[in-house]
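Report on one structure; see the data block that follows.
For this depiction, one protein chain was excluded, whereas all remaining protein chains were kept in their positions.
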Amino acid sequence: MSYAVDLLFGPQHPALHEPERFRFKVDGEIIVDVDVKIGFIHRGIEKLAESKNFIQNIYLTERICGICNVAHTLCYVQAVEDMAGIEVPERAKYLRVIVHELNRIHSHLLILGVAAELLGWETEFMYLWRDREAIMDIIEDVSGNRVTSAFNTIGGVRRDINNTQKERMLKVLDKVEKDTRFHKKVLEEDPLYRERMVNMGVLKTRDAIERCAVGPTARGSNVDYDVRAHDPYAAYDEIPFNVIRYKECDSWARMMVRVDETLESINIIRYALKHLPGGEIRVKVPPRLPAGEGLSRVEAPRGELIHHVFCQGDVKPYRLKVRTPTFANILAIAPTFIGHTIADVPAILVSIDPCFACTDRLTFVDVSSGKVMKLSLGEIKRMYWSR
Amino acid sequence: MKIIPKLVPTVVKTVFKKPVTEQYPYEPPKPSPNIRGKIVYDVDKCVGCGLCAIYCPSGAIEMIMIKEVKRRIPIFHLDRCMFCHQCVEVCRFGAITGSREFEIAAYNKNELKIITPKERVKPLKVGEKK
Partner (left out) sequence: MDLFKLVEVVVFPGLIYLVVLAIFFEWYKRKLVARMQSRLGPTYTGFRGILQPLADFLKLLFKEDIEVTTGDQKMLTLVLLVAPTLFIFSLFFVPVTGYTIFSFEGDLLLVLFISSIASLLLYLVGWTFRSSFTKAGAARLLLQIVGFDIAAIALALVPAFEAESLCIATISEKISSAVISNPLLLIPHGFAFILFLLAQQADLEEDPFDIPHAETELVAGYITEISGRKLAFLDLFKDLQMVYVSFFTASLFFGVIVKPLSAVLVIASSVEMFLKALLVLFILFTIEAASTRIRIYNLLDAFWKYIIPLSFFSLSLLFIIKALPGVLL
C-alpha cells in the first residue's frame, strides 16, 4: 500500500522561472508519478502574427523567447526567404552565424548558471553570469542591444561588423574561452555537483529517439542530431565544427554538452570572423510577397526550432506556425522523474533548459467527444460567463 | 581529497579581489557606442509619408494631422517603443535617427511622447526637391 500524496510544483515555484504546473505524486520523498500541465502562459503570438506585416513579425517572433531571440528571428526570416525565393548575400550568412553563435554562448552560460543556482550553488551561478557579461557586451556592440538583438531581417542582416569590432570580439572570445575552460573543469570534477547531477533523469538513447528529444537533451543521450550539421542553413555548410555528444544520458551529460558547445561556438565564431566574405549585407525585399509557403529549421540553443509560414500574396502571413524545442523535450523528460526524490526535481528539470512561454499553444477540445473546436472570442466569453 | 569542493581556492582568492558589481545609478554606465537608444525626430526633413507608423512593430508611432499647415506628422510614444530602430531604417528622408540615450524613465507617460510643437511645423512645399 502506498501513501502517495500530491506535491504541486507551480504555477509559482522558485525552481520554475516561468509559470507551469507539475503535479508529483510523492511517497515520502520518492516520486511515483508525474503529471505535466502546460498552458499557464499562453500568449497567442501565432494568432497575433496574422495581423502584422512581415517586417513587424520579425520583432514579434524575436519576443517568443528572449534568450534564444536570434534563433527565432533567423528561423522566421529563413522561412519567409524560403517562401519568396530570396537569395541572401554570402556576408549576411556569415554575420547571421556569428550572432547566432554569440546568442548560443550566452544562452548556454545562462542555463549553466541557473542550474548551479537551483542546486543551491550561488557562487558558481554568480561566476558564470559574471563571465557571461562579456558576451552580452559584444552582443550589444554588434547588434545594438544586450538581449533583443534585432539583427536579422528578411533578405540579410541589419548591421555590418567593422574591423575594430572584430578585434574587440576576438579579444573577448579569448577571455570567455579561458573562463569556460575553468568552469568546465569545475563542473566536471566538483564532487557535490556530480553527486547531484550524475545518474539523474537518465534518458536512454532509444527513448530519446522514440520521444523525439531535440538539441542538447538528445545529444546528451548520445543521439547524433544537430540541425546545423545535418540540414545546414546560413553558412554552416562551409564552417567545420563537431557535434558534441555524451554517452552518460543523464542530467550531468546534458549540462556538459552545453559547456562543450560553448567552446565549439567560440571556434565557429573565430572561423567565421576569419573567413568573413566581403560584399553586400542585405538585398531589398518588397513588402508584398508572393503566395506560397516556407519552412525553416534552426538549431536553437535549446534544440531544433521550426517556423512554418503561409502567405496568400499579401503583406501579412496567412498563418505562422512555430514549433519550439521545449515542447519536444518536456514530454521526453517527464517520465524520467519517476523514482527520483523531490530534491532531484530541479536538477532534472533544468537539464532540458525549459522555456515554457515558447511552448504553450491553445486548442479547444470537447472532452466528452474528443472533437477539436474552433471558437471565436465572443463565444469563449459567453461560455466563460455562463458557467 | 576527492570530497573537497573544487571552488574553495577560487572562493578564498575572490575575497581579496575587487568586486565586479557596477553600482549603476551612482556610477556612470558604460554602454557600447553602437547601442540603439532613444530616437531623434527632425521635423524639417519629414514629409509625413507615414511609413514609420506602418512598420512600427509595437504601434508606438501615431500620425496626426495638423490642420493649420495641412500636413501629417508622427508622434512617438516612447513608452511603447522597444528601440528596434525599424523606423530609422525605413525612413527615406533621414528624418528619424537613432541616439545613444537610454535613460528615459519618467513618472508620467506624457513626458515620454515626442511631440513637435505646432509652431515648428512648416507647410510642405509641393514639388520641392529634398
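Think of it as A and B in the order they're written, each chain with its own count starting at 1.
Please note the rule applied: a residue touches a chain if its C-beta (ideal position, glycine included) is under 8 Å from a C-beta of that chain, and two chains touch if they have at least 3 such contacts.
Everything numeric in this text was worked out from a predicted model, so none of it was measured.
Shown as candidates are A:34, A:98, A:119 or A:235; the residue that touches the absent chain is A:119. Although one chain is not displayed, chain B still touches it through residues 5-8, 10-12, 14-15, 17, 19-21, 23. Interface with the hidden chain, as seen from chain A, comprises residues 5-7, 13-15, 29, 116-124, 126-127, 130, 190, 192-193, 195-196, 341-346.
The rule is short, and it goes like this: only the chains that are shown with their structure count from here on.
Inter-chain spacing, taken between the CA centroids of chain A and chain B, is 28 Å.
Residues of chain B touching chain A in their complex: 2-7, 10-11, 20, 31-36, 54-58, 82-86, 89-90.
Chain A meets chain B in the complex at residues 52-53, 55-60, 123-124, 127, 130, 133, 137, 140-142, 144-145, 148, 150, 158-159, 165, 185-186, 189-192.
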